[in-house]
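The block underneath contains the structure these notes are about, expressed in structure tokens.
Every protein chain except one is present and positioned as in the full complex.
Chain naming follows the written order as A and B, and within any one chain the residues start at number 1.
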Amino acid sequence: MNEFVETILALEWHKPKPAYDVVIIGGGGHGLATAYYLATRHGITNVAVLEANYIGSGNSGRNTTIIRANYGIPESIRFYQHSLELYGTLEDETGCWIMHSTKGLLWLAHTESAMRAERARCLLNQACGAETVMVTPEEARSICPQLDLSGGGRYPVLGASYHVGAATARHDRVVWAYAQGAMRKGVDVLQHTPVTGLLRDGERVVGVETPNGPISAGLVLSAVGGNVSTVAAMADVRLPIRTHPLQAFVTNAYALGFGPIISDTELFCYVSQTARGQMLMGAEFDPQPSYSLGSSYNFLQSCSAKVTHLLPFLRDLRILRQWTGICDISTDFSPIMGETGVPGFLVTTGWGTWGFKAIPAGGEQMAELIATGRTPAMLEPFRLDRFARELPMADQGSTGTR
Amino acid sequence: MLALETIPGVRAAADAAAIDGMVVAEGAVVLRFAPDEVFIMFPKPGRELNEGFAQAIIARETGFVGCWLTLEELAARVVAHIDWALPVERPALAQGLVAGVPAKLWLESGRALLLCAAPYAHELTERLR
Partner (left out) sequence: MQRADRHPAPALAGPGRIVVDGAPVPYQAGDSVAMALIRAGAHPGRGGTLCLAGDCGNCVAEVDGIAWIRTCQADCRPGLAVERHPARGGPPLHPVAQPDVTRPPVARRIPVRRVSVDLVVIGAGESGTAAAANARLRGRTVLLLDAREDAEVVAIYGGPTVIVRSSTGMTHVHAREVIVATGAAELHPVCPGNGLRGLLTGRAAELLHAAGIDLGVAVAVGEPPRDVPCTVVAGRLVRIEGTERVSAVVTATGEGLAAAEVRTPCETLILGLGRAPRDLLARMSTGEPVAVIGPAAESFPLPPAPTAGIVCPCAGIGVDDLEGVWQRGFQELELVKRASLAGTGTCQGSVCLPHVRAWVASKSGTVPEPFTARPASRQVTLAEAAADVHLDVFKRTPLHDEHLALGGRLDRFGGWWRPWTYGDHVAEYWAVREGVSLGDVSTLGKLIVSGPDVVELLERIYPNRVGNLGPGRSRYALLLNERGHVIDDGMICRETETRFVLTFTSGGAANAEMWLRDWIETWGLKVQVMDRTMSLAAINVTGPLAGQLLGRAGLADPPRYLAHAHAEVAGVPCHVMRLSFTGEASFELHHPVDRSVELWRTLLDLGRDLGIRPHGLRNLFGLRLEKGHVIVGMDTELDSTPHRLGMDWAVRMDKPEFLGRSALARTALLPDSRRLIGLTMTSPVPTEGSPIWSDGEIVGHVTSSFDSPLLGRAVMLGWLKRTPFPEAVEIDGRRATVTRPPFYDPEGLRARA
């Protein structure tokens, strides 16, 4: 028996109904968390989550699981800090073991301009309730003894910001925890049910088409990750989103011995060790937009080169598996949540390469919006119409590490 | 270690058709960087391009450094650092990353010229050690 076999959670599958109050397209973290909070906080349970494949088959089951709030603008810091805190209590709330572990994240700087950006990050983070402090190279090494402060002779570490509350959790289990909680309250999760079209009544979206027949809905929420452009197009909505692949890989499992999350302001790579002992790493998204889930050797090469400059012990570890997800990257690197201008059709998207950490807060806030019909204050900055109002939430801090 | 030195020449940006019709002095080596751009190495210093090129930008160029390699040196020092196939015809100009550095190769039948922009010289020599 392996201690990481799932022995707590149980999923209950229901038969589809012809109509629901709310239909959520996409059984990833955001779709399921929204259903969960609708059911648990607002008593709205006549809800279906329609998943094209199996739940968690999208990015929510492919990411590198980094949860952090050290963003670059107050609105984002507060949102992600709230999410980070919700993650901290999710195990108690759901009774599930999501393997949540607070690790702290070191963000290494190699140039004066990076130091400047990290100092700024610390100040703004502290001011907005996220604990992030500057550390010296020596302090960084005491946090992560494996660090090579010379950066392989090429990227000397001048300093780092240390985000104390950064954590990881097992991605699948987060998906399942929300699914279980929603299912128990009566939410129907329908797997292998791709949405192929939207039912319209004039402008209004009133349901969805599936290969198993139409399902009518009081309201439809798209939570489809990298596929959002195609689903939004069904509602004639164009979004400032491009889909880019993002890759990652893990090594075999080793004895635990690597505590923090390490990431880098210049090399845009990040490394952590999973509870099972695998070293998990990734880097920036592929520059070419694409829907391909294929992996590239280029990525394996450059990512390996980057992380081994910083952490030479990784050189001798063997790579087990490499994979790819397709990410909904918004033009300002911030999420887009809420109304679309088409009645009856909402989106939660723009989660790009950073949306795992946002699952609790994203779900909670979207549920509140759906339940009350009003955009909660925390979501206000992330509405789609911000682009038309020339108020993008340009946050370079979102990229770089997940 | 490769010793990269300034390779002086004349650089011209002009209409592709004008470059096609360009006449250069005997013995000059013409590297066609792009349809609308050439780099010309004259056998004797001081030679200029003939006029008659409409709206061209012509500049004396000392911004490239490089070195001539024997075919053995090319194979031993450079080819191992290239992730793309060399052209087969000769002479030929190839451009791409050499050891991750943007560079150009001018391939003649008996020798080759490795060129890069001066700011890259240091990294290229370090990497081709």
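FYI, a residue touches a chain if its C-beta (ideal position, glycine included) is under 8 Å from a C-beta of that chain, and two chains touch if they have at least 3 such contacts.
All values derive from a computational prediction rather than experimental measurement.
Asker: Mind giving the shown chains that are in contact with the missing chain?
Answerer: Among the chains that are shown, those touched by the missing chain are A, B.
Asker: Using the touch definition from the top, which of A:A19, A:I143, A:V164 or A:L317 touches the missing chain?
Answerer: Here the residue in touch with the unshown chain is A:L317.
Asker: Looking at the whole complex, which of A:R68, A:H82 or A:H110 touches the chain that is not displayed?
Answerer: The missing chain is touched by A:H110.
Asker: State which residues belonging to subunit B touch the missing partner chain.
Answerer: 6, 11, 13-15, 36-37, 55-57, 59-64, 80-83, 85, 99-102, 117-123, 127
Asker: In the complete complex, the non-displayed chain touches which residues of subunit A?
Answerer: 1-2, 4-7, 9-13, 54-57, 61, 74, 110-113, 116-117, 119-124, 127-128, 141, 145-146, 148-150, 152-154, 172, 176, 191, 251-258, 267, 276-277, 294-297, 300-302, 304-309, 312-323, 332, 389-392, 394, 396
We take it that only the chains that are shown with their structure count from here on.
Asker: Roughly how many whole angstrom separate the Cα centroids of subunit A and subunit B?
Answerer: Once rounded, the distance between the two centres reads 47 Å.
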